[in-house]
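What you see is the complex with one protein chain gone and the rest in place.
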Amino acid sequence: MSKIVVENHEIVIPGDLIAEGEYRYGEGVVKRGKEYYSTLVGLFQDKGDFIQVKALKGKYIPRPGDLVIGKIIEVGLTSWIVNIGAPYSAILIANNATEKRFDPVKDDTRRIFDVGDIILTKIASFDRTRDPSILTNERGLGKLRGGRLIEIEAAHIPRVIGKKGTMINMVKRLTRTQIITGQNGRIWVQGKKVEDELKAIEVIRKIELEAHTQGLTDRIRDMLSNSQ
Amino acid sequence: MGEKYILSEIEKDYIISLLEQNKRIDGRGLDQFRDIKIETDLVQKAEGSAVIEVGKTKLIVGVKATLGSPFPDTPDTGVITTSAELSPIASPFFESGPPSEAAIELARVTDRAIRESHCIDLPKLCVIPGKSVWILFIDFYILNHDGNLFDAATLAAIAALATTKIPKVKLLEDEEVEILEELEPLTIKHYPVSVTNYKIGKFHIVDANQKEDRVSDTRITFGFDEEDHVVSLQKGKKGVYSPKEIEQLVKDSLKVSKNLRKELMKALSK
Partner (left out) sequence: MAGDGIVQLIDEKGKRLDGRSVDELRPIEIKIGVIENADGSAEIRMGKNIIIAAVYGPRELHPKHRALPNEALIQCFYRMSTFSVNDRKSPAPSRREKEISMVISSALTSVVLTEKFPRTTIDVYLQVLQADGGTRCASLTAASVALADAGVPMRGLISSVATGLVNDKVILDLYDIEDQKGSGDVPIGYSPILDEVSLIQLDGVFTVDQFVEALNLGVKGANEIYEIQKKALKQKYTSIRAEVAVEPKVEPKEEPKIEPKVESKVEPKEEPKEEPPKKEQSE
């Protein structure tokens, strides 16, 4: 007899019993015998025959293909070590950094990226036995200049983006800013005026704080329209 | 543990470009402190204690008193000894282990303000000259590091000392000392306060947060008492000041110190 014992969108904690019977399950759930338990503080999500607990906080876990914003922390002869806000540092090897082939005799890694540089990059590969490897040799990737960098919980990035980008596009339009969101929770904002940048950041922080509530899109729209 | 702190160029440039417009990343003025919250007497087992929050910087100081031998060259005064710990609980950039240079500097600079200002009436802490005096241990633990540990520590130390109560003593025959149950407050003669300035480019700011601290290459800390005396001074980091800068800074810092002392006295009057 399959049974879900908590309500959809209820806040659960590690160890809470959430269902009994036969279900497919995802993030934040562990199965013991015929019972399913939450392993996280998060939002229970009931998707019919699929259940999961969406985390409200936690470190970013790299997934191949993710767009992330990284910070160069070490420069080597043919590679860089990059902080991507995950439990593991990422490696960027020279041949994945530039479109042109890297020549260790002529080229100097420090001239491409130096310690402290902020880069928009993509996770190339990641498995549990090695540190994630990243690349910047695709269009649109590379060093970010100017603007402002903030960090929010990676778990709330989908809410900041919204369904098909509706939330983030609304914020960009109404604050007249350029915004790039990294899956790792780092967000880069650039506007022509400081007030616009600060407004965009204020709105993003509110989204983060209230990500687990209903009616957020309306409240954010009101917040942006009221300050026009 | 002990990750290296790397400030990105985007962050550095942003801080500096805002300064050129007389602004800071959190909207404060260059001579403005963050919100200060002081709570005293949290730790009942300590003779005195204070928890302070300056913005997100949070630290706790405890005062313990024991009877012990005085220093041979000051046989009839009490002893104060200050220590600080920058443990990794407060930041991913702290390492565990014996006190680091930064911890030692923090302890010594705070100690200087307390000692040089004659904040505590040390002769009053003498019980039997040459044999028995009160020893005050002033121990700091940083709980969350977001810059300006010096000023936060000094404020907290004075708040703790001003609310410290030590047992009364009775002298028996044979130079024995009986420690009574009744407590009495320490006699505080002066209320020193410190103001630390950080130099970023050609700008000087007070109460730097962690990021501003990282961008700056020089800092200078002034300790003042309530009678406008300079009671301590420490320049730190690898940059330099011109004498004119220092002259201006001491005057500006004195002004800032008065507001800080107001916050301190407000917390003590509760």
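As written, the chains take the letters A and B, and residue 1 is the first residue of each chain.
Assume a contact is a pair of C-beta atoms (placed from the backbone, for glycine too) under 8 Å apart; a residue touches a chain by one contact, two chains touch by 3 or more.
Being a predicted model, the structure only gives us computed values, none of them experimental.
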item	value
Contacting the left-out chain in the complete assembly, out of B:I16, B:L42, B:L183 or B:V240	B:L42
Selected from A:V41, A:I93 or A:I150 as touching the chain missing from the view	A:V41
Hidden partner chain, residues of subunit B it touches	1-3, 42-47, 49, 56, 58, 60, 62-64, 66, 83, 85, 87-92, 96, 137, 139, 141, 143-146
Sites on subunit A contacted by the missing partner chain, in the whole complex	11, 13-17, 28, 30, 37, 39-41, 55-59, 87-89, 128-129, 155, 209-210, 212-213, 215-216, 218-219, 222, 225-226
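Throughout what follows, only the chains that are shown with their structure count from here on.
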item	value
Separation of mean Cα positions, subunit B and subunit A [Å, integer]	39
Residues on subunit A engaged by subunit B in the complex (per definition of touch)	71-73, 83, 115-118, 144-149, 188, 194
Residue ranges of subunit B touching subunit A (in the complex, touch as defined)	4, 6-14, 18, 21, 23
